[in-house]
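Note that one protein chain of the assembly has been removed; the remaining protein chains are unaltered in position.
Labels run A, B and C following the written order; every chain starts at residue 1.
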Amino acid sequence: MPDAVLYPGSARAGSTPTFFWRNLALQSFVWLASLLIIGVFLWLLGDILWRGASRVDWEFLISVPKSAGRSGGIAPIIVSTVLILVVAIAVAFPLGLATAALLSEYARQGGAKVRGVGLSLDVLAGVPSIVFGLFGNAFFCVWMGLGFSILSGGLTLACMILPIVIRTAESGLRMVPDEWRLGAAALGVSRSTTIVRILIPAAAPALVAGLMLGIGRAMAETAALIFTSGYVDRMPRSVFDSGRAISVHIYDLTMNVAGGDPNAYGSALVLIALLIVINSAALWLANRALDRKPSRS
Amino acid sequence: MIREAALGLSFATLTLLAVTAFAAEEPSTAAPLSGQLTITGASTIAPLASEIGKRLEETNPDLRIDVQTGGSARGVADVRAGLAAIGLVSRNLKDDETDLTAFTIARDGVGIILNTDNPVSVLTDEQIVDIYLGKIANWKDVGGKDAPITVVNKAEGRSTLDLFTNYFKLKNSDIKASVVIGDNQQGIKTVAGNHNAIGYVSIGTAEFESEQGTPIKLLPLKGVAASVENVRNGTFSLARPLNLVVKAAPEGTVKSFIDFAQSKDVRDLVKEQFFVPLQ
Amino acid sequence: MVKTLSPNVRDRRLLWTLSLSAATAAGLLLLILIFLAKEAWPVLSTVGVTSFVMDSSWHPLEGTFGLTPMLAASVAMSALAILIAAPLGVALALFCRFYAMGPVARLFRWAVVLLAGIPSVVLGLWGLTTLVPLINDLRAPGTSLLAGSVVLALMILPTIALTTEAALTSVSQSYWTGASALGLSREAIILAVALPTARNSIAAGVLLASARALGETMAVLMVSGNVVQLPSSLFDPVRTLTANIALEMAYATGTHRASLFVSGLALTLLVLALAAAARRSGGQVVHA
Partner (left out) sequence: MNTPFVGDLVPDSKTGEAFTLGPLVTGPPCCEPVPKIRVESLSLSYGQNEVLRNISLDIYGGCITALIGPSGCGKTSLLSSINRLTDLVPGCQVQGRILREGGDIHAPGVDVHALRRDVGMIFQRPNPFPLSIRRNLALPLREHGLRNAREIDDRIERSLKDVGLWDEISDRLDAPAQALSGGQQQRLCIARALVLEPSVLLMDEPCSALDPISSAVVEDLVESLRGRYTVVIVTHNLAQARRIANYAAFFWVKDRAGTLVEFDHCKRLFESPRDERTAAYVSGARG
């Protein structure tokens, strides 16, 4: 009956059964879909766990790969992956944050130009990772002369996650209530101070969340890294060394190395565990940022 | 706080950069072999070359051998362009590649594989050609079950494909493939997961996988069993050399690496990667 | 250090810095496009665009460059993936927002974020060893448009679910209270208030997801069969533009390589069109 208020055209008085079936259908669909998805997810995760768990122990994490990765561990792979991520974040985060601040705080003044930036970011977000790989190879490895290196890979990933970081940071900044902007302006506080001291700390959870998404995407990346950070599974000594990222390792083990599957699953398990760790760390950081006790800087 | 963290992070990276830049310019010491050697090319050989490199590094701590994967064509191109000192090429050099010199470090056979559920155990060369051309599309035509044939072919540019098409005098565009694959293991996984598939992969890995219980079997060619042994003694004809190629006469580190890769010291590594060591 | 600067100067400097960053970010796309075009030019200038559109097959070594079948495959696979993932993703978001109790919703949300982080290689591996044999039992060869779509759907589902949930959350609590005050059932509120209000954002999320689907490489390469042909059924093996690049790039030289860059360029332009469409639809996009 009350639905008639919202569906004047479709509702007939006393047609409750219709709604009963409709409600039941929606309800069952939602439940079934959720259970299906979670089921597939558990299946996937269980599969990886079942096949990978026996491989993963402390030894696996701290030893070097042997026999093309069939045996041995993945220590250098983890180090390379982390270094690539560090480079990517160190570049993408400041750049992304600055761009996001421009888009959210100055968008009105920028007009068409800012809209152009927005559009190009949307496209950038959709550029296939393999294209980033091609670009990174030609631009960073060859043109800039960085060769196959962790630096090239990290910079390529930075390009790739930049739109994600920017868009999440932008929406985070936009969600900061205007009253703080007005309050700061009314005190004669400059825009730069407002952004740096008030808006960015206030948006910290969103910024961290965006960064997490970026890291997740970057960690899982294969296509862009084969052509940039390379294939060398030795412990890197610097970011100028070539280093094999964990997803490249997984790909090589499954597609190119006979008998590599067990270690591939082990590595996949480690990768997922790393993602969980990073995710929880980010959540913790975000919460801490919210109710932190600021020092008298 | 986030800002500080970001600053810290950037600073750490910069420091890292500075330190490593310094480290990279460190003069080499008096060890027998030093410096960096870049090797690129065939994904088939890359794991082997990588292992050989590691073993050579063990005795020469200042030597760094970086192996990058790709394809034979990339090995050739990178050596020509000077991007790599040594290229990995998993086939004989072509007529237009005479500017390069090849050093064979191992041999590899390519064998036809079927799923173990497939009752067919022998195919003639003509039957294989007809299957790949789509003239035979059902296993019952060659004595098997009544089931459509899944033809697994390699992607364009792979040297395994070159070898296969040359041997059977096929033109790639005439092949009616149902699945096109990239690397070797994808072929094995595809055939293992499909009762009616036919594919061709590296014999050594196929033997290994078969021993491990993967449901695939190798077919003999012209009556010769596809085995590592028959590749070694030369009776199995669908085989190829695994080559290191260089532009100029090798010297210094390059020569040492090539010599080492051809020596007895790495036989166990060659076998470990399921290739056939040189006689 | 800052002390000597007046707020105005500081603001001007900040604006300058921010603009520079934004210009870098925006310039990146231009750089990529220029680079793609540059690498693609040798073959575009000699062979011409028409053969890429008109040629019926892809054998660059033999002089045929037809991209149309792969373009069709890319579009079909993404569209199918959206068709699978959109209802499921929206349902999952509704579940987390309106049906599940606190901890359960959190658990589901956490699972979705985790699913978003599973590397495409792992999904591809799972697809190749688990999904493809299942489909093969239905109809050979198993590696098919369908397998690719299902794996893609799994990959983009988190994006759709998270965007939708964000949009539903932003549908203000007051609507909820107001609608409940009218005595509406939960389903009526969802259908009549929540979903219509969040419609634009959901649409934007779906468009974003389709861009991702179009760009996915490794998983697709592993499960979709990679045969260059116009798909005529769900069970046909197909090759997408991205898989084409990944399969052949490392092995390609000369004209072959340049024609792969044409693939990349075509793909990027397709995404450009999608992004423009997403802009027009205008919702707030959450990247996930």
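FYI, a residue touches a chain if its C-beta (ideal position, glycine included) is under 8 Å from a C-beta of that chain, and two chains touch if they have at least 3 such contacts.
Just so it is clear, the structure is predicted and the values come from calculations on it, not from any experiment.
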Of A:F20, A:W50, A:W180 or A:W284, the residue touching the omitted chain is A:W180
Determine which one of A:S80, A:S129 or A:S190 touches the chain that has been left out.
-> A:S190
From the listed residues A:V56, A:C141, A:A202 or A:I250, report the one that touches the chain absent from this view.
-> A:A202
In the full complex, which bits of subunit A touch the chain not displayed? Write them out.
-> 108, 177, 179-190, 193, 197-198, 201-202, 291, 293-296
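Methods note: only the chains that are shown with their structure count from here on.
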Shared touch partners for subunit B + subunit C come out as A
Taking each chain's centre as its mean C-alpha position, how far apart are subunit A and subunit B in Å?
-> 33
Go ahead and note the Å separation of the Cα centroids belonging to subunit A and subunit C.
-> 14
Any chance you could list the residues of subunit B touching two or more other chains?
-> 43, 69, 182, 186, 189
Two or more partner chains touched - positions in subunit C | 222, 246, 250
Parts of subunit B lying in touch with subunit A, wherever the complex brings them together | 1-3, 6, 9-10, 12-13, 16-17, 19-21, 23-24, 38, 43-44, 46-48, 50-51, 54, 57, 64, 66-69, 182-186, 188-189, 202, 204-205, 208-209, 212, 272-274
Subunit A residues within the subunit C interface of the complex | 2-3, 5-7, 19, 22-23, 26-27, 29-34, 36-38, 40-41, 44-45, 47-48, 94-96, 98-99, 101-103, 106, 114, 116-132, 134-135, 138-139, 159, 162-164, 166-168, 171, 188-193, 195, 210, 213, 216-217, 219-223, 226-227, 247, 250-251, 254-255, 264, 268, 271-272, 275-276, 279
State the interface residues of subunit B toward subunit C in the complex, per the touch definition above.
-> 43, 69-74, 76-77, 147-148, 150, 155-158, 171-173, 177-182, 186, 189-190, 193-197
